[in-house]
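My structure is below; once you've seen it, I'll send some questions.
Every protein chain of the complex appears in place save one, which is left out.
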Amino acid sequence: MSEIVRVIGNGADLADGEVPNELAEKDLIELFRWLVLLRTFDERAVALQRQGRIGTYALYWGEEATQAGALYACEDADWVFPSYRQNAIGILRGVPASTVLAWWRGYGGTHGFWNPRDHRVGPITVPIATHLPHAVGVAWAAKIRKDRASSLAWFGDGATSEGDFHEAMNFASVLKTSTVFFCVNNQWAISTPISKQMASETIAQKAVAYGMPGVRVDGFDPIACWKVTRDALERGRQGGGPTLIEAYCYRIMPHGTADDPRLYRDEAESEHWRALEPVGRMAEFLRRRSILDDAQEEQIRAEAKQLVAQAVTDMEAIAHPGQEILFDHVYASGRPWNFDEALDELHQVERPAEVKPLGPPTTPGAGEEGKTI
Amino acid sequence: MSEIVRVIGNGADLADGEVPNELAEKDLIELFRWLVLLRTFDERAVALQRQGRIGTYALYWGEEATQAGALYACEDADWVFPSYRQNAIGILRGVPASTVLAWWRGYGGTHGFWNPRDHRVGPITVPIATHLPHAVGVAWAAKIRKDRASSLAWFGDGATSEGDFHEAMNFASVLKTSTVFFCVNNQWAISTPISKQMASETIAQKAVAYGMPGVRVDGFDPIACWKVTRDALERGRQGGGPTLIEAYCYRIMPHGTADDPRLYRDEAESEHWRALEPVGRMAEFLRRRSILDDAQEEQIRAEAKQLVAQAVTDMEAIAHPGQEILFDHVYASGRPWNFDEALDELHQVERPAEVKPLGPPTTPGAGEEGKTI
Amino acid sequence: MTAVNMVEALNKGLHEAMTADDRVVVLGEDVAKTGGVFRVTAGLLDRFGDDRVVDTPLAEAGIVGSAIGMAVYGLLPVAEIQFDSFVYPGFEQIVVHAARYAWRTKGEVPASIVIRIPYGGGVRMPELHSDSPESLFVHTPGLKVVCPSTPADARNMILAAIEDPDPVIFMEPKRIYRAGRQEIPDEPPFTVGNGSPNGALNEYLSKARVAREGDDLAIFTYGATVPLTIDAAEKLAREERVEARVVDLRSLYPLDVHAIEKAASECRRALVVHEAPRTAGVGAEVSSLIHERVMLDLEAPVGRVTGYDAPFPQFANEDDYLPSVDRIFAGAKKVLEF
Partner (left out) sequence: MTAVNMVEALNKGLHEAMTADDRVVVLGEDVAKTGGVFRVTAGLLDRFGDDRVVDTPLAEAGIVGSAIGMAVYGLLPVAEIQFDSFVYPGFEQIVVHAARYAWRTKGEVPASIVIRIPYGGGVRMPELHSDSPESLFVHTPGLKVVCPSTPADARNMILAAIEDPDPVIFMEPKRIYRAGRQEIPDEPPFTVGNGSPNGALNEYLSKARVAREGDDLAIFTYGATVPLTIDAAEKLAREERVEARVVDLRSLYPLDVHAIEKAASECRRALVVHEAPRTAGVGAEVSSLIHERVMLDLEAPVGRVTGYDAPFPQFANEDDYLPSVDRIFAGAKKVLEF
């Protein structure tokens, strides 16, 4: 099967490859900035969850390259569709980080949701693989309208088992939409290893079923992720149809903040992969090429920290949403009659005293042992 | 992509291949007998529909090799799951032909249904691709019970687009069930040609997505269909897991008795393929080898005719089912209370006068222009 | 004015919508080249081209899901589900996405799609071509569910459904697709795409219609059972000297609660009729609403004449399953004689 595309070596036995010409030094720095911002957000979110300031959180620590690298390859008009795992991707496109945090705090409406058209970033999608047909529909619509927009959707190795993955891949290939199917193969779906998820040697080879190119890339390598995505988008724009990208990596972390991987896997394996994590690896790479120095890195990290800190402040400044939010925005055409009656019913009783911004931090045994998001 | 397996030539430029050793002359005659029986049933059913004695019917004229060839390769313990297209497959396993006809006459209960365990033949399945997971489940259960049984399911080219096809293929490959996915690629799904159904060059290559062998076979060649199925079952039984078979052929006939293909395709193309139809081709083949003579063929055809004629008589001897049939067999554990009340309601009014065994033969414009089954 | 049947009326509405607004696209299995198995989309391919009228692969989740994506981008897709029971594979996309996209995007990006579903029995088809799944959608917050029973309504309602920013499940009673012709105006009642004429949405998508006047009994129904109910009402008038008011609900979600209250309390007796199974069906909701709101006006409990809580039968017995004029008549008498 196809080779794994890689650009960044490990500074030891694995040599660095060529940086594509189109990526100037300032691009590499900007890409690094994105990686650091994603990382900073993620680490902070985990801390917030531990403190009971947001709810269960699906962390993506280690998968930043698959997100920033792919997004950096997109044009501004291109649409991207995250799963829950790429929950913060919008912050690289202008969605306020506080909005994403508010989503995890259990806020809806204007606090926790955004308008996908504002930044061409789809909503956080919880039901596995269901956003893939949407990505196809968007690119299909753009094609009909003769617009230049492409689409990209991220999803996991587990998601490839769902019917929606298959139907979306097939629609895209038949309709030749410019869509990138970006599979983050972190080798785990909660406790299920990829060996129980599929019998194919690679995920990339699933593209053969659709007469579509399938590419494997090092999912810890942001430049390689950029490169394969750029190539796929280029081909798509020229009418070459969709591409399946398999970003081979590993879920170094638990599935979510309520998950305990020691129940089902040997954590020594995670340690092995941890050495390849993308943020440190990119920093090393830039240092080897003298593109990044201590001061600059410090500054980038400080800026990210600052941005996320502000987001936390902003999130916590949001007043707990009123009860009316239940009926807001359900219908774009206006409230049906029964909503008004429901509001009356709602207002008749005192608001439940137990409504807090959040319940206590997840404690096993408290009936909240669900560890999926 | 893989070669198309073929054994029977056309008596002209296309040479005959080797008949597998395991197929003795009596097997070839028996296989021919099956082909003739299926053909006879199908032609009679079309006539019955034209006469308004059964309802809309999904004919399979030309696809007999994919059915008889594959079934002949099965052991008695192996389970087979038809779509609507293989509706009469059960008659080769002991399901009364009158039962199948009764199904098309709109009869349920003991008249039009059978017990799949009696002959290891699944029910006629109308919703596309939904029987594929059942075939997987049966083979999986057999594996758990350490029984020798395998399973086989037939489905069309269009069915490969459904999520259930994908999920079943994936489950079978992960669980290594002994299952044969027998795709009858007749190149049409009602009015939709395969070029609008998929972008892959072949259907067989879809097996790559599941790390499963994919095989192409001439769908008009019963011996070749036998051979690839036998090989697949052999591999499955030895723990080699499932196989995808693509039986390449053509839907020479309309989709069903209410369909008019002239609306969407050039019927000259059908004519081209008609020359390859399996019953005549098998007869010619057997004659070339002097396995079949006129008298024998005559006799086989006469027997088939006789069997089907008897089935028509038997079907028409069935009294129109009573109203109680609505509530029969819905629950194996017995009738819930509301069924008894419903029966009371039913008996309160005179039975609708307009209940006839059948409505008039489908006439376009009469609100019955639906042409799918 | 032209006399058309329901198929022609829907076809006319689709032509009008596609002409008025080039964001309207039609997709589904066999909708383009043949114009749909019921010919509702006939002629659209020739007129509007294969960019806007598309024969899709055979996959309902793919159809609904990609239609949602198109709507998110800004188009107005009209998806056809070939027969009722084939909507089930698309059910997840409808419930978790179509119904929640507006909610999930601050009301700014509703899944502005129409899902057309020819539904119901009476056409002598094999298994799973005769279901009435509307209650499943009525129970799903975020959707609108409508069902015409006349050619004129069908045309107006399909236009309004396309105009409506919210996802509309558009149930088409296939049994009466060609049951009769009705004169309809040549010009559409409004132009699709002209900035949501809310009056039109209100008029055509949320209001019940009195299909027959009467004051002795209110019968609520929709779709293919409307003409049967009118026949039963005529029989009641003839044989029992009872004048039943027949209310064609048209909108199943939201229900036109004022029309329901009014008819029930004016007639003091009420009956609901539908083909779908009884338990937790639309009839249960209408019955509950009436009792909750105007029970004191009633002389009898609200009756229900519905499909039975059994799988839709093989077609030789479908007339036993379907509400018939006689069953509606008997159900009405039960309410009248209480």
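The letters A, B and C name the chains in turn, as written, and every chain counts its residues from 1.
Just so we're on the same page, a contact is a pair of C-beta atoms (placed from the backbone, for glycine too) under 8 Å apart; a residue touches a chain by one contact, two chains touch by 3 or more.
Source: prediction; values computed, not measured.
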Chains on display which the left-out chain touches in the complete complex: A, B, C
Of C:48, C:88 or C:329, the one touching the omitted chain in the full complex: C:88
Residue touching the undisplayed chain, where the options are B:29, B:141, B:307 or B:349: B:141
Residue touching the undisplayed chain, where the options are B:62, B:82, B:123 or B:278: B:123
Residues of subunit C in contact with the chain not shown: 61, 85, 88-89, 91-92, 95-96, 99-100, 103-104, 127-128, 135-136, 138-142, 253, 255, 276-277, 279-285, 287-288, 291-293, 295, 300-304, 308-311
Where the unshown chain meets subunit A, residue by residue: 55-56, 84, 103-109, 112, 124, 126-128, 158-159, 161-164, 189-192, 196-198, 263-264, 320-321, 323, 325-327, 330, 336, 338-339, 342, 345-346, 348-352, 354-355, 357-359, 365-373
Touch list for subunit B against the chain that is not drawn: 79, 108-110, 113-117, 122-123, 127, 130, 132-142, 144-145, 149, 151, 163-164, 167-168, 170-171, 174-175, 328-334, 336-338
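Everything that follows uses one rule, which is that only the chains that are shown with their structure count from here on.
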Most remote chain, CA-based centroid, reference being subunit A: B
Distance between chain centroids, defined by C-alpha means - subunit A, subunit C (Å): 39
Inter-centroid spacing, subunit B versus subunit A (mean Cα positions, whole Å): 45
Sites on subunit A at which at least two other chains make contact: 163-164, 167, 170, 174
Set of subunit C residues in contact with two or more other chains: 56-57, 59, 61-62, 89
